[in-house]
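As you look at this complex, bear in mind that one protein chain is not there, while each of the others sits in place.
Take a look at chain A:
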Amino acid sequence: MRNSLYFKLARSNLKKNRQIYFPYTLANILIVSMYYILKSIRSMMLKYETTQGSNSDMILNFCTIVAVIMACIILFYVNSFVIRQRKKEIGLYCVLGMEKRHLSTMMFWEVLITALRGLVGGMIAGALLSQLVFLIFLSMLRIPSDLRFEIPIDAVGSTCRTFGILYLIVLIYNILSVVRTNPIEFLQGAKEGEKEPKVRKLPAILGVVLLAAGYTFAIGAQGVYETLKIFLPAVVLVIAATYLLFLAGSIAFLKWMKKQERLYYRPRNFITISGMIYRMKQNAAGLATICILSTAVIVSISTSFSLYLGEEDILEKRFPRDYMSSCILDGQESNGTVLQEAVQKHADRTGVKVTEGFGYKQLWMAGFQEANGTFTLSDGEQADASKLYVFAFLTQDDYSKNTGEKLDLAKGEAAVYEKNKNQVSETLTLDQLSWNVRTTVDDPGIWNEALYLSDANFMAVILPDLKSMETVLNAYNERYADTRAGSREITYEYYYNIEGTDAEKDTFFKTLRENLVEDVERLMTVDNIDQARAHYYEQYGTFLFIGIFLSILFLIAASLIIYYKQITEGFDDRERYQIMKKVGMTNDEIRSTIRRQILQVFFLPLLMAAMHTAAAFPALVDIMRALNLINQTIFAQCTIAVTLTFAAIYFIIYTITSHTYYRIVR
């Protein structure tokens, strides 16, 4: 049978090119299994019909699309590399009398075998792992589950379809590249002297300038609004700068080093510098991409991780008690009694006890500090965050009730808490209103999302009575009620705990809102810490999961790219090192030169990624604040831990790769 001949040939080809095909097959298996896992988790989520997880489904779906794109990139990159490496071999088949249709048949079998290995291996690995990953996913989301082994048919079908199409495209590409090339080209391969790259001064300088600009933006931004505004432009600048620096900057720098004779003509630098110039030319784009993706991985994992871990901190701030209800003050409600009584009534009905309740009236707004120290009302959208204050107004009654401190404020007087302990002038002036500052007090411990949005300034102003608060409210609404910022209200916030069995608590909370609405006309928030926690974990748990998932995909891609680059270079460098050996370089010298070169190529992107992360850190802290994470220590620790983990994984890839490289060169 002629066909079986080509099949046999294809099989032995794959075996002979093990060094190339083994990582390729492994990557195929990994990618297929990742895709399968993602798909099966989605279908399992749907089957469990958890009320929670609707957000997750959307994010998972998005992640699947990214996974397919990554799979495309990896498959095509590696495939084109494989074909290039095998040009000589294919050319030889041509010379030995194989026609293009024979070569195509051979290619067909090769792709089919690789595809089957990838699909079957990937799906087996996926089926085994998906249950475990699903459990991890659910526990990240804090959704309880029981494990049942299953293989969702739709996931299998979808995997086969998607990768079937991908492999088909690969096959078409391979056949086309075989048909298009003539045997002589195949035999010659890529062997010819390369031109030394030229210094392109302008792009190099532009790279430095853009990087400096991006960093300055990121570091110099004040406050959340400004940071959010400049972050994307800064990222774009830094990405552009990274490419320019790797492409032009590296070569300019190396050429400059080459001009420094005392530096260049040293045994350690001589070979490295001249070799690096060529190496950078071939690899700059790839290295820049790896650098940027590494930064993305480090940033996204460390942010989602610290959001995930910082969760209890945030909840603790938001929920001084387990339950929280609030309403807007109007004619009906002036002191929180209506709300409190309604809660009590509902508690009696469901047989639980309200304990440790406390509440207060509050009014929030923003003020802008003028040069002379007085404040003007603001809708909070001014750019200069250092001059922007968040004001919280409270009454002295509520303050005394909750802290036990008596203030005795008379009309026209106020007590003030300033978060950053800045000196407060004797008279506090806000537009036309002004108060004599009688005393400064401790943190009243109230919470509002706005507090975290503007990082710098917060002032709590304790006024004599509700009437004074209404004066402030009216002044604000007169000015802003009809603008985009809208009118504000004085609200009553009520925090309390509930005593009772879990089942009782559950009924209490489930029916709380519908019952409160009956009595309280302008009810706002009805929340408890468990519900908030569940929402939180679902959202950030999914983020974290997806972040890790995509990072693994990225690492596979990056390590494959690096691995194949090293192999290609190993074949190129082999000859070079043989020459150096003959000219009188010792084995040790050769080994240390190789090590330096690989290390530089490898760790340059990582180093740059760490630098980017460090520069982005202050801005990220601000953004995390907007996401309610105020614990900077957690974020810093997460960032460092993630960076180190990433570096460690990267180092393992490096060790494996350089080992292969040595073997080729030696």
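Please note the rule applied: contacts are C-beta pairs under 8 Å (C-beta built on N, C-alpha and C of every residue); 3 or more make two chains touch, one makes a residue touch a chain; residues count from 1.
What we mean here is this: contacts and distances are computed from a predicted model.
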Omitted chain (choose from "Gas vesicle protein", "ABC transporter ATP-binding protein", "Predicted Zn-dependent peptidase" or "Vitamin K epoxide reductase domain-containing protein") - UniProt protein name: "ABC transporter ATP-binding protein"
Contact with the hidden chain (one of A:I579, A:L599 or A:A614): A:I579
Absent-chain contact - pick from A:D397, A:D530 or A:E589: A:E589
Residue of A:S274, A:Q344 or A:T429 touching the missing chain in the full complex: A:S274
In chain A, positions touching the absent partner: 192-196, 261-262, 265-267, 270, 274-275, 277-278, 576, 578-589
